[in-house]
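This view holds just a subset of the chains, kept in their places.
We just call them A and B in the order they show up, numbering each chain from 1.
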Amino acid sequence: MPVGSLADRYRAVRARSEALCQPLSVEDYGVQPMDEASPPKWHLAHTTWFFETFLLKPFATAYQPVDGRYEHLFNSYYNGVGEPYPRPRRGLLSRPTVGDVMDYRTLVDRAMAPLLDREDEEVRRRVELGLQHEQQHQELMLTDLKANLGFNPLRPAYRLDLAAETKAAPPLGFSDHEGGMIRIGAEGDGFCFDNELPRHRVWLEPFALADRLVTNGEYLEFIEDGGYRNPAWWLSEGWATVCAKGWQAPFYWRERDGAWLEYRLGGEAPVAPAAPVVHVSGFEADAYARWAGCRLPTEFEWEASAVGLDPNAGNFADDERLHPVGGNGQLFGDLWEWTSSAYGPYPGYAPLPGALGEYNGKFMSSQLVLRGGSCATPRGHVRASYRNFFYPADRWQFSGIRLAKGSEPAT
Amino acid sequence: MPVGSLADRYRAVRARSEALCQPLSVEDYGVQPMDEASPPKWHLAHTTWFFETFLLKPFATAYQPVDGRYEHLFNSYYNGVGEPYPRPRRGLLSRPTVGDVMDYRTLVDRAMAPLLDREDEEVRRRVELGLQHEQQHQELMLTDLKANLGFNPLRPAYRLDLAAETKAAPPLGFSDHEGGMIRIGAEGDGFCFDNELPRHRVWLEPFALADRLVTNGEYLEFIEDGGYRNPAWWLSEGWATVCAKGWQAPFYWRERDGAWLEYRLGGEAPVAPAAPVVHVSGFEADAYARWAGCRLPTEFEWEASAVGLDPNAGNFADDERLHPVGGNGQLFGDLWEWTSSAYGPYPGYAPLPGALGEYNGKFMSSQLVLRGGSCATPRGHVRASYRNFFYPADRWQFSGIRLAKGSEPAT
């Protein structure tokens, strides 16, 4: 997707973050519906902080910070930069106001302008990283906002003009893959995160991957079969979570008069049986797969299956649905797909030097890898080697289930 | 203070709530800095809900609720009305917006107009209760807002035009009171809350009450004497709180370069030695009193001392300081004064009938009575028999310390 000059891309990405906020009322910018979900205002400021901290301060001569206190306030988790403002308190900052943050963006963008044309490899690398970072936050802005609006008893829509579409769900099929020695990780000259490297060999046993995501209708069968009441389907931690949180259905479902409703960014609507089930945790994905007599794929199986496909062909945020459409064929877009792989370093993994090394590597414990991008991901942001990661109990992301099976061990 | 017609007073009180919000940015209306402190928007809506629920629904023929969901959303704690929206989540409601809430106020005010002139004793009683209720929330709006702004690392001021004044603190003296049989509780025809009744007799031993509040300078001596590190001064629960929360000074103090700063609604400023110490908990007040060789007064000692004084003569919110001025003489205004009395029912206490009975009575456990009103209380709202109540660990209110001593037991 890197088309146009770096300066052009900078302007486009930065503008998109602001465009995403157009439908918001001022009040919406500040709400943090849960510890993990940040307010839109914070996302707008933090992405700006990223450029200020990693580009302007080290590379722009005589740059004066917009406000010295922002270094603390909008630091997410970079201990190398200083102690971050506590994450669970991001929703308590009525000041700086939305206007102040927009000014912050403007001033930083203005100061960035000269850097964008500079022929400095490190500068260009960091600008690219900053843009990829901002794209990640564009998706988080949507998922965090969905939690804000979706758990408001008024269930307001983010936008009423979103395309609403569900493709028919064909019978579930599986594609066989013969396994063998495959190459895993990013290749080529394009941008990738440090966690996609080094490219390396992995031996795979034969496996089969489902040709579409699990649908709401299928997931309802699991619910109606008592799936949430039977510990036999669940990992031990998963069952503890089900009991502690009282889970009975996906995150945004609620039952009204015997029917299931689902909150979407376009508003609340009946659950569509043919649409992919969305906002399930890794524990739910794993339990469903076990109930269905299958399992989740590993991240390597997923990547082996995705290599060669067009990563920009699916349902992405640019399609202005912000909800999965289903149908079959496409591994990219629609929903992030839970894998059974714990998020860890590839052999020989080396994080970026300095504080930027905290970007990815320090989260390599207790999380699972998700693959493929979603209907809230900017088109062009993901690729076959792209690794997203969340805790197995998380379910506020656009996450779904693709089944795998049939790995016949060769001994 | 009831001057003018009920309709006039209604308009004046309602207008004042909105005037208090004039200095706010839209972002400030939504923040809930801690579970106990509600956002300004919520206060504006809940006080309106009170009139809608207890006046319009039962008494205004053909009244149509502004939004049926507000009954749940803006119910504070009246289980008799229905299950309230959870208090700790009040800060998560970006919708209804500030504009929506202002519309709610306008529509309810419009519907209230005919009721205000009606010659119905119950209606008039409830309107009066609603106005007193709104005045209480005007003070809470200020204290809750102070917590919002005061714990923002940017320490923004609520208003920069507040009068800043500290009177000289005369040497601490005590006024003797001979005790004996006194009458406690509200008398006369004016408004009072149910918890001020029935008026009844209490026998008091002789006592002496300090003629001014404890100052910052005096409280600093306690700090410098290791007051926060010595369990000998503290109630057992107080010491547990000091340890658990790491208390080392009053709520809004912080040390910078060896000097103490204090956040005020006018902004952060050096602690003024002569000004009354403010934002101390009941535990701190009690510990200080013990350290000083005194004790806190009982609520009856306080009331016995206050009878006959002009309750409107002190430093109230109308004086636009929103900070205590100190000096001596005045029991009313400046700061709510912690008493050693547990908040409980007077002999023969009867709560109001119906859901309104939940207004006061159900909080009669584990709290202490505070007396006298503060610099954030509307003038005319308090009287000698007025009982405020908070948990002994609470310190975000404008609360201070008045010492007592010398009760010689007569056996």
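Convention: contacts are C-beta pairs under 8 Å (C-beta built on N, C-alpha and C of every residue); 3 or more make two chains touch, one makes a residue touch a chain.
None of these values were measured; they are calculated from a predicted model.
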item: Identical protein chains across the whole complex (2 displayed); value: 4
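Convention: only the chains that are shown with their structure count from here on.
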item: Equivalent-chain rotation between chain B and chain A, CA atoms, steps of 5 degrees; value: 180
item: Contact footprint of chain B on chain A as seen in their complex; value: 25-33, 41, 69, 72-73, 85, 91-98, 148-149, 151-154, 156
